[in-house]
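A single protein chain has been omitted; all remaining protein chains appear in their positions.
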Amino acid sequence: MAVKTLTIDGKAISAREEQTILQAARENGITIPTLCQLNGTSDIGACRLCLVEVAGIPKLLPACVTRVGEGMEVSTDSERIREYRKMIVELLFAERNHVCAACVENGHCELQDLAISVGMDHSRYDYMNPKCAVDITHPRYGIDHNRCVLCGRCVRVCDEIEGAHTWDFQGRGANTRTISDMFVPWGQAASCTSCGKCVQACPTGAIFRRGSTVAEMKKDRTRLDFIVTAREKKQWIA
Amino acid sequence: MSQRIVIDPVTRIEGHAKISIQLDDQGQVEGARFHVTEFRGFEKFCLGRPFWEMPGITARICGICPISHILGSAKAGDAILSVKVSPQANKLRRLMNLGQFVQSHALSFFHLSAPDFLLGWDSDPATRNVFGLIKANPELARKGIRLRQFGQEIISLLGGSKIHPAWAVPGGVRGPLTAEGIDWIKGRLPEANETAELALTLFKGMMDKFKAETQIFGNFPSLFMSLVGPDGEWEHHDGALRFVDAAGNILADHVAAADYQTVIGEAVEPWSYLKFPYFKLMGYPAGGYRVGPLARLNCAEHMQTPRAERELQEFKSLSSGSVNNTFLYHYARLVEIIAALDTIEQLVDDPDILSDMVRADAGVNNLRGVGITEAPRGTLFHDYTVNRDGLLEHVNLIVSTGQNNLAMNRTVEQIARHYVHGEKIEEGMLNRVEAGIRCYDPCLSCSTHAVGQMPMEVSLLAADGSVLDTVARA
Partner (left out) sequence: MQSNSAAPILVIGCGNAIREDDAAGICAVEAVEAQAPAGVLCLTRHQLSPELAEPISQARAVVFVDARADRLDQPVLVEPLQTDPSGAGLGHFGSGGSLLALAEALYGHAPPAWLVTIPGASFGFSTEMTDAGHAGAMEAAKRILGLLAEMAGVGSTEA
């Protein structure tokens, strides 16, 4: 097992060569904000919130999919990065209709927390106000596309942990929609096992327990961690 | 023939309330209209949402009675789920509604209306307000605020400190009261009782003083509607609809929520966006009815506790039939505070309110659900139609101020007949119109509250529709 030495924010650390910058940072108590990343599922670098600067490389790199390298000098908190992160969160808010006040996830939402942590007070971008549907055809759960940030956690958790692959994406760019099976209402998606992993994985109020009222939905990510630990380490510990 | 005009901009409500008084060819008052905020905008934007979210959404319509909307919405949701909420949940909902009655009635009485009659209409208008009242009786004003706090604290003990606690949900409520909450309520009850009794004694002692005034303060026969219990007892949350007429005869009884449209029609007028509910059997506008404290006491035959029952019977003895005098809304409000405090006292002794069996779980079993509850100002209807998944396809809300609208018009008209002379709006008449409307304690909170809007604007219109005079209350 080869070990690489590098610095993150000036702190000298060592990491295993197969680790990503994000993993190395976390092991050393350095926080890098993430949104699409979900423990136990593959990293896809989709949300771009974990962008970091690496000395000598002009473009910013996503920490979740960039391997550590010998002598790397990483900074996670420069003015430029902070500005990008804020911009990303603002764009997420502008893209769909996020009405926190009436949302089931209000107060427990990762997007809301991110907005606060990056110091976003408003979006500098015009709100797109797209027409988005609510699908509560499933007997136990619902999905409100107004609140979806297209992080793909549901898609990966369903495919990689549950193994059902009910969720996927349709369309491109701003027209991308999360769909179940071959674009049928969720309640008619034959592959869905109703396991609820996507509900726990969703960072916002987009996927929720049916019947939830305002601010009532609180996702429990430890339930996913339990399954991942059990599968990967054969340890059944909570 | 006089001309009817009054479309824009007189009927448009930018601020809180607009009143237009129409004169005929002889310069006599022909009619008056109190224009209130239209509700269709709210009904529209709920469409497409899951009905489970409605308590949280509709609570935002009103800053004063969010609880009424939450309860009405939750009850409509119960009907869609086709569940009967557990007795425990029902008692908790009732407790919250009673907390709201106390806080709302206390504010209405002590801060908005008491100055009118405690200081007298002929006192200087500049001091005939809550500040004049504080000067004359600072202790009473502080007690009024404490009574309001008592009601509000009950609401927060149940629903949390949020402004719009979506605590009642389709199928029940989100949680019970705590033992500490019960202790707090019990600790403050004696003081609340004392304040309520004080106000009632004060009001009764002054009844003679404003005898003349009350004759022109919207003293007219009308129908009354409210929920009553199965034995005709006072009700604020459960029960079924009853209509009584001015003589006290029961015209319709035991009308279940789901059947409300068999007795209530909603008329549309070209000059207003508002719908005008009326009692169907009598047609429109003869079937106009009043709701709220006065209506509830006129419809109810009994109270559930001895003290409240004594007060109710004393109130009823004021008239051989229904009590028709709008001014006595204030009196009715105080009787209801007493009834609410008595019932709160009973509820906090009931072990059920600590139970956690408070929420029924069910799917969509009905495509339509109607929830009726008594808000402090009167009966509130939430009528939802959903698709099989529970997404809203149609929403009809009937609020108390809308139901009282015809009566408010008559009240303003009656006052205007006495006090409008010539083509100017005199200060004295403006004061009395305000006081007349305050009797109904209309909820104008669903409108906007921006700085620079007029709380009230009164226009005097000539027979040809031209505006003779406009007075705005800043």
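Letters A and B mark the chains in the order given here, with residues in each chain numbered from 1 onward.
What we mean here is this: a contact is a pair of C-beta atoms (placed from the backbone, for glycine too) under 8 Å apart; a residue touches a chain by one contact, two chains touch by 3 or more.
Note that this is a predicted model, so its numbers are computed, not measured.
Participant: With the full complex in mind, choose from B:Ile21, B:Ile61, B:Val255 or B:Leu312 the residue touching the hidden chain.
Facilitator: B:Ile61
Participant: Going by the contact rule already stated, which one of B:Ile145, B:Leu281 or B:Val467 would touch the omitted chain in the full complex?
Facilitator: B:Ile145
Participant: One chain isn't shown here. Among A:Cys64, A:Ala102, A:Val157 or A:Leu224, which residue touches it?
Facilitator: A:Ala102
Participant: Please give every residue of subunit B in contact with the chain that is not shown.
Facilitator: Residues in contact with the chain left out: 14-17, 41-42, 44-45, 57, 60-64, 66, 104, 107-108, 111-112, 115, 126, 128-132, 134-135, 138, 141-142, 145, 148-149, 152, 163-164, 434, 437-438, 441-453, 455-456, 473-474.
Participant: Determine and list the subunit A residues touching the chain excluded from the picture.
Facilitator: Output for subunit A: 97, 99, 101-102, 116, 119, 121-122, 126-127, 129.
Please note the rule applied: only the chains that are shown with their structure count from here on.
Participant: Could you please specify the touching residues of subunit B with respect to subunit A in the complex?
Facilitator: Those residues of subunit B that touch subunit A are 48-50, 52-53, 55-57, 60, 162, 164, 166, 169-171, 174, 361, 363, 389-391.
Participant: Which residues of subunit A touch subunit B once you look at their complex with the stated criterion?
Facilitator: Counting only subunit A, the residues touching subunit B are 101-102, 104, 133-137, 139, 142, 187, 210-216.
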